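Would you mind keeping the following structure in view while I ask a few things?
Apart from one protein chain that is not included, each protein chain of the complex appears where it belongs.
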Amino acid sequence: MTAVTEREYEMVVGLEVHVQLKTRTKAFCSCSADFGAPPNTNVCPVCLALPGALPVLNHHAVELAVRAAIALECKVHETSVFARKNYFYPDLPKGYQISQYDKPLAEKGWLTIGELENKTPVRVGITRVHMEEDAGKSVHDRYNGVTAIDLNRAGVPLIEIVSEPDMRSSAEAGAYLRLIKQILSYAGVSDVSMEEGSLRVDANVSARLRGATKLGTKTEIKNVNSFSAVERALDSEFTRQVALLKSGGTVSQQTMLWDGARGETRPSRSKEESHDYRYFPEPDLPPLALDAEWIARVGREIPELPDARRKRLVDEYKITPPDAELLTSSAGFSEYFEAVARASLDPKGAVNWVMGEVSAAVNAAGVHLDEFAVRPADLAELLRMLRDDVVSHTAAKRIFARMVETGKPPVQVAAEEGLQKVDDDSALAGWIDEVLAENPSEAARYRAGETKLQGVLVGLVMKKSKGSADPKKVNQLLPERARGPS
Amino acid sequence: MKAQPARASAAAAKLLAGPLTECVACIREGAAIPADMVSASFDRADEVGAGKDALNIFISTDREGATESAKQLTAHLGRAEPLGNLAGVPVALKDNIATLGMPTTCGSRILEGYVSPYEATVVRRLRANGAVIVGKTNMDEFAMGSSTENSAYGPTRNPVDIRRVPGGSSGGSAAAVAAGIVRLALGSETGGSVRQPASFCGVVGVKPTYGRVSRYGLVAFGSSLDQVGVLGRTVEDASIGMEVISGCDPLDSTSADVPVPRYELEKNAGLKGLVIGKPREYFPDGLDPRIAQECERALDAYRELGATVRDVSLPHTSYSIPVYYIIAPAEASSNLARFDGVRYGLRVLSERGLNGMYEETRARGFGPEVTRRVLLGTYVLSAGYYDAYYKKAQAVRTLIAQDFRDVFASGVDVLFTPTTPTPAFELGAVKDAYEMYLSDIFTASANLAGVPAMSVPIGDAAGLPIGGQIIAPHFGESVMFRAAFGLERALAGNFVPGEQDA
Partner (left out) sequence: MAVTREDVVKVAKLANIAIDETRLDSLALELNAILGHMDELRKVDTARVQTAEGLGSGGQRLRADYGPPDGLASAPATFAPETRDGFVLVPRLATHEGSPERAP
């Protein structure tokens, strides 16, 4: 039923993405911006809003914000203005948030999130990118009847990226978010982790009849904590709106909270008093004046972005476009790949290993690639050992597993574990003899001409050698050892 | 409290009554002891009745802390680095300047008992130059007022005539200097809060160029207008104080990176060739004749000293009060939002949870004038009124600033005007809020334009001091002091400004 009716309506989505900038200190004071300190210890007169304290803007925060804006194809203004957004909340120490209002840092960017079947690019407009500060943290469920305030996060620098209402499905919204995350991560602007709160999303969604030009009344969805939750929340809210419209009702403009457990949106309990933020230019901060040449330099110094890297990987390493796509989905993996490929001179092997073993091991260990025990140089060494036939493929996998556990270089692991390929005839003969002795009936049948047992016996030898035996040599040696000593 | 503190030596009392330079010289030479200067200051406070039941000059004093820092100065004497330009000088601070170890209440209940855990840049500079902080002076709550009657800690009285107000909002600081308790005090200006009380109490009051002095640690009222200013017995004292507190501060984004000249070098510069502008808007037909007369006398003195007096016009002057009373309350409504009972200061709980706590804390913590201005400021910023009030006021403010730029570009060095439209009035005499606002009519423009201005005693009306105002271009403090030094010397002996000695 709904599927039929929903086909008459189209979803219109605009996203507001808040991203925490990767600075050492806060936006307007020199307090550490790190997480995890005991409550209210990364605080000072400024971020506690003590009487008389004043803000001073962090240069690096401006640089990262400009970098993000340029990476998102925005026009960065040479003059932008900070403004106060006034409202009371216990974790907002000044009673206002320093943000940017009618003169934001940058405007009019776009992202290409994919292409239609006819190859036309799907482009999402970016209305603006502006700088602001984060609020503190309110903990409502820690103590009886009271809210506990921690201001360590208060004043941490953020950018807000506001999109045009250009997305027409939850999948497009998901693609947009994944691309933003990828780009900002490549640009080194932010850790962009939704789990850690360094990326937050509010989604505006409305429904309208297909072909209509006027936008419907939108609702804003908050409280979504993963990209897939954004997609599910959008679908659920769209279905709710369409049902409402179909039954002759109207959508009221309000804030909805996503309840992931129930899979539905519900109106926010906060009273919908019409917010009057009384924005006005922040008198404590003169306008932010950026030199055109400086802006250009920040643009030139942006690390390579995913699109460019994809193309370069195909050109430089002769890998397939799908492999390049896979590798560049994360800045870290593509950098890891390049390091391995360069050191091993084996891009093909590097792709397979990085996307296979490395990716699996990193996921299994639940660590960041930076903290992964196997460094690219060591993996490259292992690939060289494989190529030079020093180890077998089976042994290489065992060596890799040990490297993941111990962080030791492959040569050392191979030596310690005796996993180097053994082609020394006497050692091989010893293993073969043992296998024949331990499996007398198979040995007898083999000797009697049942040659199909050759594979079974070679396998047993390989097992005995823990993969280090050279299987080619074992195959050669087995018949003569089976005939017995001459 | 119990132990009777030692009476200061007569020598220290005499130094306290004399020029700053003498006091500092004596202390550097070891001829006077800083601790004696502290004693002299507290003795003088007792003598003139600075306490709550009389002049009510201080919200808090710190004899112990002052004596302790005085002793440290003495211990410092023999060392390599010379003592600063305020060595051993007792200084009073307006109670809206964050001071370590002393309360900072802003004259408000909402900050009763609040002791700042950090210190204002101006206080650090004072201490680094050897000044000894003796107390925090009374003020209109959050500097909103022109009479120091709006203090939660009771009004301050004018030492010249205790039936009258000392002006405001830096009334306590002006009274402390006028009463001879300190030679130097810091006040703050948003629309005339140093110059107007200086004029009422017969002392010198200086408001520097916006950005000349750091605001870090000055509790904000109207951030785009606020500046720390000094009150001194003489132009020279004030110039020394200004020099110490001036200069760029990395903790204040609005402080200017402009070199600070030696102001006291202007002392003997003379006035030959100086062009003094007399703006007609500051001498309206209805001007109090006693004030008009003293101003004319001052202008004559200027002419005699070789300066030229030129009639000029600042056409947008009459709009300064409406503009000021939109912008200052608008900024104040936002600046005072931090007083919410969450992190420091007063907290009043209510059955209505968090919102009840906010509303009751602020209702009980703020006095009537602060409440009025916060509501006014909230109104002019609210949706639907922003353009008509706040935006319009900013545009007119630009025109007011342009008036000053034009007149100074036309070859005028400084402007001379009355500081206030009337001499000090009696306590309780001005009841209407807007009538009180008009006390700032000659002073608010300088804050709106950001230019430096100072008030210098120029005479009296039946014993009530009258101040003349000198206004200079942006960062033109040197020429302003030059004009002030000249005027002070020319008028010397004609009257005794705010003299209290029997």
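A and B label the chains in the order they appear, each numbered from 1.
To be clear about the criterion, a residue touches a chain if its C-beta (ideal position, glycine included) is under 8 Å from a C-beta of that chain, and two chains touch if they have at least 3 such contacts.
Since the model is a prediction, treat every value here as computed from it, not as a measurement.
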Chain not shown: contacting residue from B:Leu265, B:Leu349 or B:Ala492: B:Leu349
Hidden-chain contact residue, picked from the options A:Val19, A:Val43 or A:Ala361: A:Val43
Those residues of subunit B which, in the complete complex, touch the missing chain: 100, 114-115, 117-118, 210-211, 224, 250-251, 253-254, 256-257, 316, 318-319, 321-323, 325-326, 333, 337, 340-345, 347, 349, 353-360, 362-363, 366, 371-372, 374-376, 378-379, 382, 385, 388-389, 391-399, 401, 432-434, 437, 450
Footprint left on subunit A by the chain that the document does not show: 23-25, 29-32, 38-41, 43-48, 53, 56-62, 79, 81, 86, 88, 90, 103, 138-151, 268-271, 273, 276, 278, 281-283, 285-290
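Convention: only the chains that are shown with their structure count from here on.
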Centre distance in Å when subunit A and subunit B are each reduced to the mean of their C-alpha atoms: 56
Subunit A contact footprint on subunit B (complex, rising order): 96-98, 104, 106, 111, 114, 116-118, 120, 215-220, 222-224, 250-254, 330-331, 333-334, 336-340, 342-344, 354, 358, 378, 381-383, 386, 390
Complex contact set, residues of subunit A against subunit B: 44-45, 48-57, 84, 86, 88, 90, 93-96, 147, 149, 151, 276, 278, 280, 283-286
